[in-house]
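Note that one protein chain of the assembly has been removed; the remaining protein chains are unaltered in position.
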Amino acid sequence: MPGFLLRRIALLIPSLIGITLLVFALLHLIPGDPVEALSGERGMAPERRAQLMLRFGLDQPLPAQYLRYVGHAVQGDLGNSIATGEPVLREFADRFPATLELSAAAMLFALLVGIPAGVLAALRRNTPMDYGVMGVSLAGYSMPIFWWGLLLILFFSVHLGWTPVSGRIAIEFDPPRVTGLMLVDAWLSGEAGAFRSALSHLVLPAIVLGTIPLAVLARMTRSAMLEVLGEDFIRAARARGLAPWRVVLRHALRNALIPVLTVVGLQIGALLGGAVLTENLFSWPGVGKWLVEAIHRRDYPVVQGGILLCAVLVIATTFVVDLLYGYVNPRIRHAR
Amino acid sequence: MPADNLASSAPKLAPDLAPVSPGTAFWRVFSANRGAVAGLVIAVLLIACALFAPSLAPHSPLEQYRDAVLKPPAWMQGSDPRFLLGTDPVGRDLLSRLIFGARLSLGLGLVSVTLSLAFGVLLGLLAGYARGWGDALVMRIADVLIALPALLLAIAVVAVIGPSLVNTMIAVAIVMLPHYVRLTRATVLQEREREYVLASRIAGAGPLRLMFSVILPNCAAPLIVQATLGFSTAILDAAALGFLGLGAQPPAAEWGAMLAGALEFIETAWWVSSLPGLAIFLTVLAFNLLGDGLRDALDPRLRQ
Partner (left out) sequence: MSLLEVRNLTVQFGPRERPVIAVEGLDLELDAGEVLGLVGESGSGKSVASLALMGLLAPQARVSADVMRYDGRDLQALSARERRALLGREIAMVFQDPHASLDPCFSVGDQLMETLAAHHGGPRAKLREQALDLLRQVEIPDPEARLKAYPHQLSGGMSQRVGIALAIAGNARLLIADEPTTALDVTVQAQIVALLLRLQRERGMGLILISHDLALVSQLAHRVLVLYAGQEMEQGPVPALFEAPRHPYTEALLRALPEHNRGAARLQALPGNVPAADARPAACLFSPRCPHAQARCHAERPALEGPGDARVRCFFPLADAQRHPLGAPA
């Protein structure tokens, strides 16, 4: 395990450096004047321009600028939004819990439905159930999720009126912000109906966002299970007289979940991309919506900072999942 | 021993004795997969739509009929017989826009995949064959690009070069690029130690010839499968960009943008958003089925 840990950390550093380079390059690849891009001001007087260049450090050679950028970023200074003047990091932190809540709910949904579906499909191989699960899975990752969300809105919100169309909670509720997670804050506020409202607002977006991970997980679980079920030790476990459910759940699934964990890690990254789309569709006030608006507005500090933060988050989460994988896989856990 | 390990799988039948050409063998496996055949049929229809759009579409996709705004499709009440699938908020024929949207989306997919494939394979071949620090550099860059979620990277690219149809193609191509680089490089690394490559080297083949004439054909099968599946991913990503308003700009008939543009009318005119989404779904589904079918048919292990 220690060797594995060290190797993973060693891979982490270049990835982080690479991301900062990429994001830094972003600003200088934009056609036009970087000073205008960073400040949002057009047609400035020369003195004003010189003043701004100094402030943004744009008079320095590129490598120095890069180091300056990284130095500031590490301290949390990612510039200020052109639109609001607020620090980019704070705007991100304000909106991130919303994205987190949505993504976590989506992943939970995907795990709770996808993995059992995959197990069932593997156990009932080549039966209608198997084909059904695989067919639904194929449809799931062929669908544009903004269309899927649209269909669900049409049915559940417009036609049935069961769920709301946008937002995180009904307008009449305004629970004080403790964690930033609406479900938790609504619960803590103690207001009657607040939690329920928050839940009903979360349900549809979470299902929409979780559909593709669900489809992928179902498929992967099925194929991992099929592979494990064909292994000798499963047959040996049966030969010892162990109960079938025990063989399947305790032995087969446990082994099958190891490769599935890798897939979960990959899906976390994909969730963020999907979150951008879902937030825009449901007007969910998260990071994704903020980022896209910034691009339309040409709010470059936000674009740059937002992408950097999202990328760092994805790399960090993948790293954690990697470590978890190392722990869960007994060969790696016991290695030197 | 394989013959005795029969607890979980039955042994395969003895192969047919009469030799079959690879093409026939391929078709046999492929056509047995009904999903793949369905995918092929739909794909062909879509390609036909895209190619013959001007002749197929009853109207121009850009013409606005002010007197027929938000007309429902033919099977609903209040429809206008001129517009089989109804009209959008500014009176444009939805059917025509969908047909031209096929041209746009498929064209976009084709260009993105071709660009991505061409550069990706080239870089992969060079990296895998040459090794050394160039290889390491290419792979590190590929790793960073792959670490980013696809849509995020595409958005970042569009943020830099601005939203437009052409830039969508470039953004999507960049997203897919590292996957082809990795795939090609992995196959090259595997193949370059094989005997047939060593034999060619001894025979005097230079590096260029080795890379392109000897190694590349053997990477063809997985690349073809990846390209087909990548095609559907490209269409999805492009539609996503269009949905966010970061793709082809109005009045272009891009499916994703069409869906986003009519969201506010969802309660009264659901078809304007839903039908473009359905078109995206069917297209992606068709090419996914096709790609899966190709993969199964080209996999040598499944062939007798």
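Order of writing sets the labels: A and B. Residues in every chain begin at 1.
The definition used in the following text is that a contact is a pair of C-beta atoms (placed from the backbone, for glycine too) under 8 Å apart; a residue touches a chain by one contact, two chains touch by 3 or more.
If you're wondering where the values come from, they're calculated on a predicted model, not measured in any experiment.
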Residue among A:His159, A:Arg254 or A:His296 that touches the chain left out of view: A:Arg254
Residue touching the undisplayed chain, where the options are A:Leu6, A:Val178, A:Ala243 or A:Val320: A:Ala243
Footprint left on chain A by the chain that the document does not show: 231-233, 235-244, 246, 250-251, 254-255, 258, 330-331, 334
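Assume only the chains that are shown with their structure count from here on.
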Averaged-CA centre spacing for the pair chain B and chain A, given as whole angstrom: 24
List of chain B residues in touch with chain A within their complex: 5, 7-9, 35, 140-141, 143-144, 147-152, 155-156, 158-163, 232, 236, 239-240, 243-246, 256, 259-260, 263, 266-267, 270, 273-274, 276-278, 280-281, 284-285, 288-289, 292
Residue ranges of chain A touching chain B (in the complex, touch as defined): 14-15, 18-19, 22-23, 26, 29-31, 138-139, 141-144, 146-147, 150-151, 153-154, 158, 229-230, 232, 235, 269-274, 276-277, 280-281, 291-292, 295-296, 300, 303, 307, 310-311, 314-315, 318
